[in-house]
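Shown here: the complex without one of its protein chains, the others still in place.
And now, chain A:
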Amino acid sequence: MNITENVQGNVHQVYLEGRFDADTADKVEEFIRKKIKKKISHFVLDMENVSFIASAGLRVVIVLAKELRGEHKGDLYVAALQPSVYRVFEISGLNNVLSIFDDTETATQSFN
């Protein structure tokens, strides 16, 4: 899993590349938690290059979105999902409770 980041205003765009599974989920969680400690609270998780997501990846998204909404008045938006990855969000019903956008630019603008 490769993680890169771009900052636009107060929004941190986090780009993931690879599989988001039990082997890589901790890495993503740690990356974002370090930012939260620095009082960053608005994130877009770009998954255009995520080929596969498992429940371990969803767990990270659920935990962080809950925490950011609750304690930090922020949020974690999800963007650019491949159809096979979107299907996993759909089966779990998470597409109804998370903010999912077609692309990172639109997600970023929605914060403002």
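Definition applied: contacts are C-beta pairs under 8 Å (C-beta built on N, C-alpha and C of every residue); 3 or more make two chains touch, one makes a residue touch a chain; residues count from 1.
Simple rule for what comes next: contacts and distances are computed from a predicted model.
> Choose one: "Sulfate-transporting ATPase", "ABC transporter", "Peptide/nickel transport system ATP-binding protein" or "Serine-protein kinase". The correct choice is the protein name in UniProt for the chain not shown.
"Serine-protein kinase"
> Can you say which of A:A65, A:A80 or A:I100 touches the chain missing from this structure?
A:A65
> Since one chain isn't shown, list which residues of chain A touch it in the complete complex.
19, 21-23, 52, 54-56, 58-59, 62-63, 65-66, 69-70, 84, 87-88, 91-93, 96-98
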